[in-house]
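The complex appears here without one of its protein chains, the remainder shown in place.
Here the chain labels run A, B and C in written order, and each chain numbers its own residues starting at 1.
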C-alpha cells in the first residue's frame, strides 16, 4: 500500500542532467557485478531481474585490473555486512572491450562507475569511454567512486576533501558533455553537504550518497579483526538511518539532485529516500541476497495497473 | 564459553588515571538515568542490576536544568534506535544536592557526565563537584560529554574539533586532581583519533568512544522525519561495527586508554572491545531494554568460581 | 495511598496460552516461574529474550496475575505485536514488571466510573476485578460487537460499540462512544462523589476528562507514550504535566501511565471541540 503523498512512477523515464534515464530504481556499484550475471534467472512471477530497473551502476573499474584484497573479504554482522573486496575488477581496457558492448547488446541501462588514484586521471578515462560508447543507447552516465574506503593507495582520504572532489568532478565533466555525471560520496566525514556542494559547483548532475561506512568486526576465536585489513565497508539494513541522514543533509544543504544509497531492501526503504527528496535510489547489499530485489522494488513503486 | 585469549576479570578493580575503579563493565550515560531507578528490581538469579558493575555513568547534567526536546524523542529502527532526548536533566545544582549524595549513600560506583555550552564552563562545574564530593568513596570520575548531537546550541559541532576538545579537557583537568577524567568523543567525524590525541595531550585519563551516530528515519505515513528535529542519535546493535572501528582507530592512533561504547548487548559484544584493547566497556541502549544487562555481562566476564 | 510499591521483576517466562478472545484482541498468559503481583494500571515491558528481539521492549498493561502467571490483552498493530501473535505455547518471553504508577485504590467516599476503550480494557478491568464495588460503574467501548472480549467481561459491564454488528446472541450494546454510554446510565453519582478511571485512545481520554468536569468528578487517565526503557531512565516518554501553573515533564512510564486529568490541561486544548463524545 503506497502512502498518499507518493505520486511518482519509478519505472517512468526522468531527466538527470543532460540525459533521460529509464527509471529511478538502480542497482548499486559492486553489488550486481557488471550487470551481466542474472539474465537467465527466473522467478515464479515471470519478470526478470532487470525489469523496471533504471540503471545498473557497474562495479567500479580502475585504469588497470585489480586483484582486490586478501580473503576473507566479507563478514556478516547482526544487521548488515562488512566488505573488503578491494575493488577487484577487470580493468578499464577489458571493461571497454568486453563489458560495455555486452551491456549495450543486452539492452541493460547502465551507469559506469570509475575510480582512479589521481583526480586528473578521471578525465582521460571518461574521454575514452565517451569515444567508444558515444552511440550507445543504454549507457547513461558515469558515477565517480570517490569513496571506496578499502583501497590502500588514496582510498579513505581521497573523497573526504571537498577540494579533491571538485578536481575529480571537473576533470570528468570536461569529457562528458552528454551523459549524466554523478559523484558518489563517502559518509565518513563530518560534513557531507560540503562535498556535495563541491561536486555541484564543478558540474556534477547529481551525487550518490552513501558509500559504505567504516566498520570493524572481531573474530572472538582469535581476538583479532575478521578482515585482514581490519576495517571494512559497512552496508545493509543497519546503515539505512545513517544514509537517510546524509541524504537529508545533502538535499537540504547542497541543492543538488541526490541518488539515495544505503540499506535499501524494500519498497518502504526506498520510499524513505524519495520522501526526503532523492531523485533515484540504489539497491546494494540487498541485491546480493536477491537478484530480483531492485526489480521488485521498482514494480512495487510503479503506479497504474500492473 | 570464554575464548582462550581472554584473561581479565571485569569485576576486579583496575586503575584509570589517578583512581582505582571497581570494574570494567559500566552503564552508558543517558541509558540508566542517574543510577537510582533499579535498586529494588529483582531477577530469578537473585543478583541485583548493580552487581559487578564498575560504574554507572550518570545522565549528562548541564549547568541549568533542561526540559529536553519535543516529543516524540525515540524511534525504533530495524536494528537499533534513534533518540532525540535533548539532554533533559535536573541541572547541576539539583544533581549535586540530590543525586550525587544518593548515589554515595547507596554505594553506586559512578562517573558523572557533564555537558556545557562553552569549553571553559567545565572547569567551574568540575571544581564544584570536586569540592562537594571530595570525600565520596563511590564517585570515581567525570566524563565530558563532548558529543551530544541533539543540542541546538553548539551540539554537533562542539566536539568535532580537536581544538575544542583540548580546551574542554584542559579546563576540567585543572579542577580534577584525584579522579578519572574521560572525554566522550563523537563518531561523526572523519578522524576520531585526532580528537583522542587532543584529549590525551590535555591530560584526559581515557576517552569514551562512541556517542551516537547521526541518523534519521522517515515516517511513511507523513513522508516526514519521525523526530521533530529530523536527526537523532543512532544507537544499539546496528552501530557495534562502527564503534569497534572507531575504538580501534583510537587505540592504535592515539595511545590513550579507551572505554568502548556502542551496540553492546552481550558479553560477546563487550569482548570485542576488550580484544581491540579497550580498558572498559559501557552498555547503553541494551540497558534500557534490560536493567540487568550490564550486570549480566559483568557476571559472564568474571573469571573464577561463580 | 496504594500501599508499598511492588518491586519489579525481570524474568524470562514461558507462554502458556496465546489466543484470540475476540475478533481483534488476544490474551497472552505467561508463566514467569516466580510469583508476580501488580496494582491495576501498572504495566509490563515485554520482549523476545536474548540478543534477538526488538531494540525496545513493548509496554502492555497487566490484565491479571494469578500466582506465577501474568496475563496481557493485546491487539496486533505493528511488528512487535505481530510477532507476539505468532508465539506458540512454550515460547519464551522476557518480561519486566510491574512498572509505573497505578490507578488510585478505592476510597469509601467516592465510587469509580471505569471507562475502557479497546485494548485500554486491561487496567480498568483489573481494577474492577480487584476492587469493584456495587456502586462502581464499568463501561467498555469497542468498534463492534465482534471485537468485544465478552468472556472477560462480567455481567456488570456495560458495552458500547461504534457499529452494532457482530453482537453475539443475547448480548446488548449501546451504539456510540463509551462516554455517551456512561451518560445514559441511571443513578450516576453526584459531584465530588466519583472518580473516572479511564484507559483507551486519546479521544476517549479527552471525552472522559470532559465528562468528569461536567459532573464534578475526579478523573484519572492512563496515557500511552512510545517507550524506550519503561522504568524511568531514558526520558523518552515524557508528558507535560501542569501544576500550579508551571509545566514540567513527567515520565509516562514511571510517574504515569496514570495521571490525574487535572494535571493534563493540554488534553482539552488540543481537542479543539472535535471530541469524539460529541457524536
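Just so we're on the same page, a residue touches a chain if its C-beta (ideal position, glycine included) is under 8 Å from a C-beta of that chain, and two chains touch if they have at least 3 such contacts.
Just so it is clear, the structure is predicted and the values come from calculations on it, not from any experiment.
Contacts of the undisplayed chain with visible chains (whole complex): A. Here the missing chain is touched by one residue of A:33, A:52, A:123 or A:141, and it is A:33. Contact with the chain not shown here comes from a single listed residue; of A:244, A:271 or A:288, that residue is A:288.
Although one chain is not displayed, its contacts with chain A can still be listed: residues 30-33, 37-38, 40-44, 59, 67-68, 71-74, 76-77, 79-81, 83, 85, 88, 236-237, 265-266, 285, 287-292.
The rule is simple: only the chains that are shown with their structure count from here on.
With chains reduced to the mean position of their C-alpha atoms, the one farthest from chain C is A. At the centre of the protein atoms shown, by the Cα-centroid criterion, sits B.
Each chain gets a centre from the mean of its Cα atoms; for chain A and chain C, those two points are 49 Å apart. Residues of chain C in contact with at least two other chains: 51. Counting partners per residue, chain B has 77, 79-80, 237 as the residues that reach two or more other chains.
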